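Just below is one structure, and these are the notes that go with it.
Shown here is a partial selection of chains from the complex, left in place.
Letters A and B name the chains as they come in the text, with residue numbers starting at 1 for each one.
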Amino acid sequence: MSLSSEQQTEIEAARAASHTTRRPTVAELEEQLFNAVPVLDHGFVRVVDYMGDDSAVVQAARVSYGRGTRRALEDEGLIRYLMRHYHSTPFEMCEIKFHVKLPIFVARQWIRHRTANVNEYSARYSILDKDFYLPAPEQMAKQSTDNRQGRGEVLDAEITARVLGLLRQDAEQTYGHYEDMLGDEVGLARELARMNLTLNTYTQWYWKTDLHNLFHFLRLRADSHAQYEIRVYAEAMLKLTEAWVPLSYKAFCDYRLGAVTFSAKMLDCVKKMLAGEAVTQETSGLSKREWAEFYAALGRV
Amino acid sequence: MSLSSEQQTEIEAARAASHTTRRPTVAELEEQLFNAVPVLDHGFVRVVDYMGDDSAVVQAARVSYGRGTRRALEDEGLIRYLMRHYHSTPFEMCEIKFHVKLPIFVARQWIRHRTANVNEYSARYSILDKDFYLPAPEQMAKQSTDNRQGRGEVLDAEITARVLGLLRQDAEQTYGHYEDMLGDEVGLARELARMNLTLNTYTQWYWKTDLHNLFHFLRLRADSHAQYEIRVYAEAMLKLTEAWVPLSYKAFCDYRLGAVTFSAKMLDCVKKMLAGEAVTQETSGLSKREWAEFYAALGRV
């Protein structure tokens, strides 16, 4: 993580503040507020503001005048019910704002989630820092042979070193030329010079969304099929979410993250198997790929 | 306003709470937090949560590590610049949540603003209160003769009394039958019985949006062409917004609420008039209606 001492000082100053409010607060999240959680080699994610807590979900579902909560057990039951039956609007009543530093190619995946508010550091207006992502050697993987958009086995050490060398060299060189173009001698417009940077250059943004859409993001991006470089951000955010709304988080883990959806045909297979019938891919009505996914979901090989 | 003593007690309990937070707080809004501001005969609007303040706009625009603020004057200048040039994303970084009680026909206009989160009191799940809107006599206006969707002069007192009598009688009667249908003797499903209610029955909801979309809502609904019954809600919300983000609010008043947009042709007329040329509707290239709007904007008759 590349926080300058000036940035660290700014963060410390924000953390030192203490205000009195009538709004609900979440002690576990306050504890982590503004702190930068390191992700990848120079990135981070930090919570810079939040609104609402588990009770706000309950309160909205009941359209109540006060805090809307009853016994803890009833509240948890209601939250689980809402999650299980896809009642998404009460979860939209909680909001969270992150400050994220991330490689541009990750930002390009991330921005596809449209139901969020974003302010990105502007390379038209300012000069980007000299920070670029270089994968750790254990992340230098081959193209997967059976998944057109995935990774396979790790490259051998010698090739890894060579490729990392190329990545570093190209990033250094293009950034150097970027600086040259912006220098006094040339003075090229920033909005043009930036085009010479590579996609592993770090950018940063403020990203704000509601709890429902955050869960949607996390379900897709904390998934094992998500690209590693975005998954690590999602994993850091999962922990922050758990600190913020522990009951909603638990329901999310049970009904989304750890859940499995069976198609009509797959459900049919389950029923037959439970009835003691032997089912094979050939008799299942499923394609080979679906059968493999089905079997994996059942924990079989 | 029809707050039961139980509801009032719930609100007081919420107001009595005091928490410590690292988040920015706004004393002027905290003062009003949870309080129900009366609107129409039985409605209200109240702020139940908020996130961010004027500085959050500045902070997002600067993608800063700390509070992001500099001298007060610079901050205000930046906010005005952002508003003037339609940089909407920094204003999206503030969020506010209202609890509103409003007639169903107003709710139907309101819900057309899609960029918001809503939880409405469910008449499938619960029984609606016996509250319905009856206009004050000075609001009992004739259909406008020159605006197909507006009001003209006020009805005379005798007719007003008669019409108010019909409105009251029909609302009472349909609500009475609604109760009968729900009673033990019949026991009709709530999701069916509700269809007998009139459109002036009050409903309520939690409504949450960001500052940019709130401004958009307020510009359209606090406008003199908006229907009176939604405009009074917008006006109450304008005051709450001023308490929350005074600098953004001021910029909004100057660049949106009090601003005027001249079409290419209208701008042409202004230029000619400033050059001392006489311009009439006939020579303006504007339709009669446009000319009237143009003249009104210039404060002429």
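As a working rule, a residue touches a chain if its C-beta (ideal position, glycine included) is under 8 Å from a C-beta of that chain, and two chains touch if they have at least 3 such contacts.
Only a predicted model underlies this, so the values are computations on that prediction, with no experimental measurement involved.
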item: Assembly size in copies, with 2 chains present; value: 4
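Here is the rule we go by: only the chains that are shown with their structure count from here on.
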item: CA centroid of chain A to CA centroid of chain B, Å; value: 35
item: Touching residues on chain A, where the partner in the complex is chain B; value: 3, 7, 9-11, 13-15, 17-25, 30, 33-34, 48-52, 56, 59-61, 63-67, 89-90, 92-93, 95, 97, 99, 117-121, 204-206, 208, 210
